[in-house]
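The complex appears here minus one protein chain, its other protein chains still in place.
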Amino acid sequence: MTYIRPNFRHPESLRNDAGYSIKHYEGALSTLCAGCGHDSISAAIIKSCFDLNLAPHKIAKISGIGCSSKTPTYFLGKAHGFNSVHGRMPSVTTGANMANKDLLYLGVSGDGDTASIGMGQFAHVVRRNLNMVYIVMNNGCYGLTKGQDSATADQGSVSKKGVPSVFDSIDLCQMALQLGAGLVARCFSGDKKQLIPIIKAAIQHQGFAFIDVISPCVTFNNTPQSTKGYEWVREHMEATGTIDFIPDRTEITLDYPAGSSRTVTLHDGSELHLQKSSADYDLSNRKAAMQQIETVKEQQKILTGLIYHNDTKLDTHGKINTVDTPLNALTQDELCPGSEVLAALNAKLR
Amino acid sequence: MTYIRPNFRHPESLRNDAGYSIKHYEGALSTLCAGCGHDSISAAIIKSCFDLNLAPHKIAKISGIGCSSKTPTYFLGKAHGFNSVHGRMPSVTTGANMANKDLLYLGVSGDGDTASIGMGQFAHVVRRNLNMVYIVMNNGCYGLTKGQDSATADQGSVSKKGVPSVFDSIDLCQMALQLGAGLVARCFSGDKKQLIPIIKAAIQHQGFAFIDVISPCVTFNNTPQSTKGYEWVREHMEATGTIDFIPDRTEITLDYPAGSSRTVTLHDGSELHLQKSSADYDLSNRKAAMQQIETVKEQQKILTGLIYHNDTKLDTHGKINTVDTPLNALTQDELCPGSEVLAALNAKLR
Amino acid sequence: MTNENTLSATNDCVIRFANVNGSGSASANNLFSKAVFRLGVPVSAKNIFPSNIQGLPTWFEVRVSEQGYLGRRGGYDFMVAVNGQTMYKDYLELLPGGYFFYDSSKRLPDSYDRSDIHLIGVPLTDITNSQYSDPRQRQIFKNIIYVGALAYLLDMDFRVFEESIESLFAQKPKLIEPNIKALKLGYDYAEKHHTDICRLNIHRRDLNGDQILMEGNAAAGLGAVYAGATVAGWYPITPSTSVIEAFERYCRAYRVDKASGRNKFAILQAEDELAAIGIVIGASWNGARAFTATSGPGVSLMSEFLGLAYFAEIPVMLMDIQRTGPSTGMPTRTQQSDLISAAYASHGDTRHVLLFPANPTECFDMTVTGFDLADRLQTPVILMSDLDLGMNVHQCDPIKWDDSRVYDRGKVLNEQQLTDLSERWGRYLDVDGDGIPYRTIPGTHPEKGAFFTRGSSHDEYAAYTEDGEVYARGMQRLLVKWDTAKTLVPAAEVTSDGADIGVIYFGTSAYSSREALDQLRSTQAMDAMRIKAFPFGQEVAEFIKQHSIIFLIEQNRDAQMKALLVNELAIDPNTIISVLNMDGMPITAEFLVTEIQCHLDQLAVHNPDNQQTTGGAA
Partner (left out) sequence: MTNENTLSATNDCVIRFANVNGSGSASANNLFSKAVFRLGVPVSAKNIFPSNIQGLPTWFEVRVSEQGYLGRRGGYDFMVAVNGQTMYKDYLELLPGGYFFYDSSKRLPDSYDRSDIHLIGVPLTDITNSQYSDPRQRQIFKNIIYVGALAYLLDMDFRVFEESIESLFAQKPKLIEPNIKALKLGYDYAEKHHTDICRLNIHRRDLNGDQILMEGNAAAGLGAVYAGATVAGWYPITPSTSVIEAFERYCRAYRVDKASGRNKFAILQAEDELAAIGIVIGASWNGARAFTATSGPGVSLMSEFLGLAYFAEIPVMLMDIQRTGPSTGMPTRTQQSDLISAAYASHGDTRHVLLFPANPTECFDMTVTGFDLADRLQTPVILMSDLDLGMNVHQCDPIKWDDSRVYDRGKVLNEQQLTDLSERWGRYLDVDGDGIPYRTIPGTHPEKGAFFTRGSSHDEYAAYTEDGEVYARGMQRLLVKWDTAKTLVPAAEVTSDGADIGVIYFGTSAYSSREALDQLRSTQAMDAMRIKAFPFGQEVAEFIKQHSIIFLIEQNRDAQMKALLVNELAIDPNTIISVLNMDGMPITAEFLVTEIQCHLDQLAVHNPDNQQTTGGAA
């Protein structure tokens, strides 16, 4: 039980450009196990929101059920949160987003919550390109119900129970790519340097941004033979590149060595800079991204980092052509046709 | 309303090697619209089962809800059928298969039934590699509820309603591939020459065999601008190859021109022969198959035919290591530990 | 057949059309019933269609009633039998003295040997074949021809048909003349060959006032527009789909921003019913008015989410257009059989507000009320319509809107109110004693009012708790809210004259119940109550208390409303006699009269002095 604080600790007095201190982004005491990967992700979210100068109350954090889905209580205490039912975060977030397009939607889920009971809703929120950040805290198991294998547990991976998983695992990044997500990334909760810029990029992304964060469950799935344990992941990570998030390209001019780096420009002009990239494919090429995941997997490695980015597609609101004003802000006058039109309508019905 | 009869009409008297006439494989009067693609698929199923000499009563046909899911009533009247609830055919089939591994499981679904409400169950039955044939009668719409776009309706496709679909479509073959299906094919209900051998191959395949059959809905989605209409599909089909199913390779020796053909050998020794193939990739290479679908799609075409085949994986029973005897045939003696072991057990609990 | 047996009546008959679906008969049949309406004669029409798209039997029943009885009466006086598949059954179902209209292009088989009915043959196929060569035209005009024949046979003013055709095809004037020609073909043939055969007439009256013809689902969809609903998540299912279709249609008409062409509404066809209600819950939580419409299977699937909304106190507007259950049941037949599953949807101690509209006007009104109640009570409200109401065209009062009406958005704190708050705000704190706490909408205030919504147990400040006492306190407060609900829902409609016998009904049983009551009252005084909502107000309990014999009319097998009444009002079930119709067809007045009379006769036998009757079990 700890308060989640980002590793990069700012003095309480330090304020970001929006005038908030880091405290404004923190939440309640975490009740997760000490060392749980999920807590690190919470810390990264806090730090990302602080750095991006977001108004905390303009964020809605929505989750399903599970240890992972509990985390929204532990960050962004000034934001409204919704711990819904198991596997149904996507639909609740979709409704929330329909009601008010102006908030930032941070969806948090687990691998059980998303890849099993929530698979249908996951697929369809991707397909609709809902403008949200979707984070899966992926530990390959059902933490809250005491460690059963989840559908992301790799075949042969061994959890605390000691029985190797027999079924193929579902790769959520590949699913997201397949279903048309605009930003797809995979991270490791133990690697904040990579995670934070990617969360920032996901927040800035217009449309559906998916981050699969491998997040070890220290209590039930952190054995040496678990492919979602700290040890295994650290040893098998293969990164698309070392990543910097640059909020405003006019501001800083970093000198990246030519050829070894590449830049992803986000819709607000901010940039994601990949240094010393090991990924030799075009990040905006879906087919290439899919291949790359497979190729790295064939080498018994896990591809991490930003895997795909493309923000040319309309989001759900764009597709269904809603007005700019959030729907929840339209007044009765704007919504109710009034008595007059009824005369004509009734007449037609005679 | 018609009785479904395969196009290739055998005289009633003609019997297959198992001694059944074609009548043994037929079902009740179809109540689908005249011209509905689904009826053609039923006919192809009838013909395939006849040709394969299957004992009709050793088949279980299971479906969800929809026009497509009604079809099991219209074929194989001697087989038990189960028209379950919307989107849940996979779980019912899974249970049935667990109970008796010795029957052939023919699962029939629609694109609404599979790609929307049934997405979760679909994904997981693939993942478990259940030994079954899974046929989606894909018309890009919800026929039975009068023509709403389904999740397989392509963006821009226009149904009878006249409003272009705004969301991306879900490609079920790609999903199946992604999730590890052992046999993946796409066919067109209007092309029996391709469909029948593939159904046969799917039946012979050990493990999960998936066939996405584009099957026009003449009533609600057969406009010229519908990418699931007869016209569009006929014009945009791109086949992996012209296909022959050869039941026993020792029997017939066909002379295929070298280089232009390839052969897929099924677990019982039968073969699927692709002539004049336009697919220049290895059918047993998953990555290549995925790429091929995408590549053909980029050319505004639909890849049809056998897309992928690999039967090296254990099916669900294999993975969970069940005995050979069907579980529903185990006797009380084999199942009940009896009173003796209770003495020891009770003692342990004191 | 003797003349005495011949059915004869003016503006009082039931005509049944037996067709094949997908054959275009629906529009012809509607043309006929609309003509009756336009003649100023009350009419009701029931479409009895199969659960497929084309080629199966479908029926259309038109009730013509000068007395204004709009329910099903029972029995058919006139059969338009143009479906070979069902013709013999249709033939047998005709009332003695009735009229059997058929396509005489083929002669009737010998088995059609009833001597107690009138045969009216019109060679529809021959006529169309001789007049039209295009097969599609043949099919369509065949239907119009029989309507023309009916116009003659029933002595209807031909002009009203012409006018209908003219207004129907105002956009496609080319079609007017051929349609009128087809009508005439039928009219003329009947006039020539069946002169003065039919003693059923439909003559012009002026009984329909300002009434309109509308489907309940269209009215509910319109109601959602007027109530200010902006978000709809839904999944197609018969018979609810047309609610959303109507909502979309009316939104496109009234809710598109003129300048930008953009929509002041968001309708999402969800991937299933779980997602549909998830969308509604998310949108409602975020301050929009949102709703979904479904039928039984959808309600079952929404059950978990309904429990969340109940416990986390989120407004939900759900329309359940009931069909015949259980399971897939008869998807195109009506029933009132989701009462228990809707009222107590979800595990644990839950209960939800239900509204029971009885006609399209009420579908509109109760939808608007439903949104207000959901916001005020912060809980799910379920509009319990049914297939009969939702998908049939009903004659009803015109839709009205009072421009001074202001939406009741309930206890929502805005930014200023939050700023002004001096005490600590608690999301689940009952400060007014009505069991309803104040809520806030995300994004309202930079510092105050944020809270965590959860389906797990929470204290008054929305914090997670596993303290049994705190949990129990919250659950008890929900009962206080439930009591508040009783005072806010629409009250039952009571007609009381101090009789011993009370008849209770609700929803679409209202039509036939009223007719049955009129008949029964000729020999026996009876009071009546129409229930409009659950939970029940005080008036419901009182009505039951005041009557020694209660008949409760329902369209289900298990007397579900009785279960609700008995359970919620602590009523002795033995005081209630259930009258149950469960075959999926809208209940008929005839059935009601027979059933109730039969019970009364039995009671009279058991208690000759008719004193301390306690009623029989259902």
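To keep things simple, chains are lettered A, B and C as they appear, and every chain counts its residues starting from 1.
Please note the rule applied: a residue touches a chain if its C-beta (ideal position, glycine included) is under 8 Å from a C-beta of that chain, and two chains touch if they have at least 3 such contacts.
Just so we're clear, the structure is a prediction, and the values are computed from it rather than from any experiment.
Taking every chain of the complex into account, the absent chain touches A, B, C. Only one residue from C:431, C:472 or C:525 touches the chain missing from this view: C:472. Screening C:287, C:455 or C:507 for touch with the missing chain picks out C:455. Although one chain is not drawn, the whole complex shows that of B:90, B:180, B:207 or B:305 it is B:90 that touches it.
Among C:346, C:369 or C:484, the one in contact with the hidden chain is C:346. Only one of the listed residues, C:82, C:117, C:200 or C:312, touches the absent chain: C:312. One chain of the complex is left out; on subunit A, the residues touching it are 1, 31-34, 65, 67, 70, 85-87, 112, 116-117, 119, 142-146, 148-149, 151, 219. Residues of subunit C in touch with the missing chain: 50-51, 295-297, 299-301, 303-304, 307-308, 310-312, 324-333, 335, 337-338, 340-342, 344-351, 454-457, 466, 468-469, 471-472, 475-476, 479, 556-558, 560, 562-563, 566-567, 570-574, 582-585, 617-618. Residues 28, 55-58, 60, 62, 72-73, 77-85, 88, 90-100, 102-103, 120-121, 123-124, 128, 316-317, 320-324, 327-328, 330, 332, 334-339, 341-342, 345-346, 349-350 are the ones on subunit B that touch the missing chain.
In this section, only the chains that are shown with their structure count from here on.
Spacing of subunit A relative to subunit B, judged by their CA centroids, is 35 angstrom. Subunit B and subunit C, compared by their mean Cα positions, are separated by 40 Å.
Of all residues in subunit C, those touching 2 or more other chains are 271-272, listed in ascending order.
The set of subunit A residues touching two or more other chains comprises 120, 123-124, 128, 320.
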